[in-house]
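Complex shown without one protein chain; remaining protein chains in place.
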Amino acid sequence: MIRVQSEDFDLSLEVRKLTEENPAIGAVTAFIGLVRDIAGGTEISSMTLEHYPGMTEKMLREIETEAHQRWNLDASLIIHRYGQLAPGDQIVLVVTCSKHRKAAFESCEFLMDFLKTKAPFWKLEETPEGGKWVDARDGDTKATERWLKS
Amino acid sequence: MIRVQSEDFDLSLEVRKLTEENPAIGAVTAFIGLVRDIAGGTEISSMTLEHYPGMTEKMLREIETEAHQRWNLDASLIIHRYGQLAPGDQIVLVVTCSKHRKAAFESCEFLMDFLKTKAPFWKLEETPEGGKWVDARDGDTKATERWLKS
Amino acid sequence: MKILYFAWLRTEIGKSSEDISLPAGIQTVNDLLNWLPERGNNYAQALQKRDLLRIAINQDYADLDQKIHDSDEVAIFPPVTGG
Partner (left out) sequence: MKILYFAWLRTEIGKSSEDISLPAGIQTVNDLLNWLPERGNNYAQALQKRDLLRIAINQDYADLDQKIHDSDEVAIFPPVTGG
């Protein structure tokens, strides 16, 4: 399940909704991304997330489908926020549910790696020196490449 | 931080307590273990977790310390419950917080792998055929071995 | 053809989208990226970093040699930085 929204989300509620109807689930991995107050040594007062409505949902659905093809998952959820956020705010939630923990851990990390390089979101950081578009990290591309089947 | 308790826990609350004082945290990985209704093909009506008070806390503290030595973590939490639980109930929570996601994912999985093979807990499953002590899984020992430094 | 711009490409070009009638001969993504700078200094400036840019045709990532058509929605944007 995927959701692209400006509103915040509640971790406990989202995990409960995913698991309460399925007592075969034994392992849940959740990743939460938060707005950091410092980026590259500069203090951030706020961050605005721009995205490409339509393509965002399409990409998130595609990577979620691929995770379910690669791992035996009972449920999954991707929530990504857009709009203006403050340091400490939640940006993204990825939850994967499986019978055992290995599938839950691996698929959650896979989803985050692909989301970071495929989902069309862009971060604009407001700093004392003005707005600054965040640069993509090489490490994110490398993290994605390790999942490519050879 | 570690806690061994019979009471349930609230995921959102625990994550918020770990992160709210530290806006340098950008990545949070949480693992939640749940009681499954089926084990080895047999239906479970309840599960009782026995543990070794004193040694449990000592082992959890040791593996948490080791995680902080191996990864650059801003905060971490291990909660493990004991006593009688029902299918769907939360058993264990491991949360790791870091600036970036790689450290958060790896250390969370490391903590779960070590907890599974080192923390003195034992599961007794109540089934229609009576109580049955859960056997250790070879996979858990193998999962732990991959973290041993060569 | 509808073209969308995002992030710093949007602010440098100064618009988030526009409808363009493709001149004859513009057949691929590469043709489009070669032609766009002719539309003005803001385009030329923004497209100096074209090696960095990502292209999507109808909301799917596309290569430089991929064909484009008047009915397509083409998006041009910097590497993504969500998550």
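For clarity, chains are labelled A, B and C in written order, and residue numbers in each chain start from 1.
Quick note on the criterion: contacts are C-beta pairs under 8 Å (C-beta built on N, C-alpha and C of every residue); 3 or more make two chains touch, one makes a residue touch a chain.
No experiment lies behind these values; they were computed from the predicted model shown.
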Message = Checking the contacts here: which visible chains does the omitted one touch?
response = B
Note = The one residue from B:R3, B:K17, B:H51 or B:H68 touching the chain left out of view is B:H51
Task = Using the touch definition up top, pick the residue from B:M1, B:A24 or B:V134 that touches the left-out chain.
result = B:V134
Key: Which of B:A27, B:I44, B:L73 or B:V92 contacts the chain that the document leaves out   = B:V92
Request  = With the missing chain put back, which residues of chain B would touch it? List them for me.
outcome  = 33, 49-52, 54-55, 58, 80, 91-92, 112, 115-124, 133-136, 140
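In this section, only the chains that are shown with their structure count from here on.
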Task = Sort the other chains by how far their Cα centres are from that of chain B and give me the top one.
result = C
Query = Using the average of all C-alpha atoms in each chain as its centre, how far is it in Å between chain A and chain C?
reply = 26
Query = Centre to centre, by mean C-alpha position, how many angstrom separate chain B and chain C?
reply = 48
Query = For chain A and chain B, what's the span in angstrom between their mean Cα positions?
reply = 23
Task = Send over the residues of chain C in touch with two or more other chains.
result = 83
In chain B, residues with contacts to at least two other chains = 101
